[in-house]
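For this depiction, one protein chain was excluded, whereas all remaining protein chains were kept in their positions.
Moving on to chain A:
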Amino acid sequence: MVENRPVLKILTHVVLIAGIVFLCFPVWMALVASTHPGEALARSPIPMWFGDQGVENYTQLLTGGVPATGGVPVALMMWNSLIMAVGITVGKIAISLMSAYAIVYFRFPFRMVFFWLIFITLMLPVEVRILPTYDVVAQLGMLNSQTGLILPLIASATATFLFRQFFLTVPDELVEAARIDRAGPLRFFWDILLPLSKTNIAALFIILFIYGWNQYLWPFLITTDQDLYTIVMGIQRMVNVGEGLPIWHLTMGTAILAMIPPVIVVIAMQRLFVKGLVESEK
C-alpha cells in the first residue's frame, strides 16, 4: 500500500485470518466427526480433535455405504457423480461451441430467432419449471438413466454467449487466410478456432464440472434406482433417515468425500477458474 501504518497492517491480517477460520470451521468439524466411532458423537460436547476410527469409517463408506440408507457404496455414488459432471460439461461445451460458431460465422434465415431461443434458457432455471420438465423426461422414458440425468441440463446460454463473445474478437484476417488456402468452414473451425479457444474451454470446463458435480434436485427426482445415486443427492438420504437420528460420523465422512473433487479442481486450477468465472458472468 501507499503508506505505512502498522496497526492497519495487523488488522488486515486479523480480518483475513478470521474470515478463513469462519469458512474452514464447518469443514474442520465434519472432518473430525468423520474419524470417530458413532458413540463419540452421541453426547454434547462433541470432540474437537481427530479420533482413531478414520480409516475404518472411510473404508466402510467407500465399499459398503451406510446400511440404514440402502448401503450404496459411496465409491459408486462418486463414480455416478463423475459421469454426470463430465457428461454435462462436455455436452454443454460441445453444443455451445457449435451454435456460437454458426451464429457468428454464418448468415442464415432465422439466425436471430435461434439466438433468442438460446437466450431464453438463461431465464428458466430447472427448479422453476420442475414438474413439467419431469413429465417430459418421463414421457421420453429417460427416468432412471444417465441420459435423463445429463441431457436436460446440457443447454447453456452462458457458455454460448461466452464463445460468441470470444469468436467476435478473433480477427477476420484469419478467416480470409483460411479461405485463400481453400480451407472449408469445418476445417477452419477444427484447425484454427478450436486451438485458439483452448483457454476459454479449460476455464469453462472447471466451472461446469463443479456445476454438474453439485447438482441436487434433478438427480433426486429422476433417479430412484440406487445404482444411479449421485453423492450430493445421496447425502440427503443419510440426513433424513426417517424417525432415527442421522448417523453423523458416516454422514460427515460422505460430505467430506463429496466436496473433495470440486474443491481440488478449484484450488489446483485457480488462475483458470478465476478467469472463467469473472468472464462468464460479464
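Rule of thumb we're sticking to: contacts are C-beta pairs under 8 Å (C-beta built on N, C-alpha and C of every residue); 3 or more make two chains touch, one makes a residue touch a chain; residues count from 1.
To be clear about the criterion, contacts and distances are computed from a predicted model.
Undergrad: One chain isn't displayed here; going by UniProt, is it "Putative sulfite reductase-associated electron transfer protein DsrJ", "sn-glycerol-3-phosphate transport system permease protein UgpA", "Extracellular solute-binding protein" or "DNA-directed DNA polymerase"?
TA: Per the UniProt record, that chain is "sn-glycerol-3-phosphate transport system permease protein UgpA".
Undergrad: Among A:Ala203, A:Leu228, A:Ala258 or A:Leu272, which one is in touch with the chain left out?
TA: Missing-chain contact among the listed residues: A:Ala258.
Undergrad: Given the contact definition stated above, which residue among A:Met84, A:Ile118 or A:Leu250 touches the chain not shown here?
TA: Spelled out, the listed residue whose C-beta touches the missing chain is A:Ile118.
Undergrad: If you put the missing chain back, which residues of chain A would it touch?
TA: Where chain A meets the chain not shown: residues 1-3, 5, 8-9, 12-13, 15-16, 19-20, 22-27, 29-30, 33, 41-46, 48, 94-96, 98-99, 101-108, 111, 114, 117-118, 120-125, 127-133, 135-137, 140, 151-152, 154-155, 160, 168, 172, 175-176, 179, 184-186, 188, 210, 213-214, 216-217, 220-221, 232-233, 235-236, 239-240, 248, 251-252, 255, 258-259, 262-263, 265-267, 270, 273-274, 277-278, 281-282.
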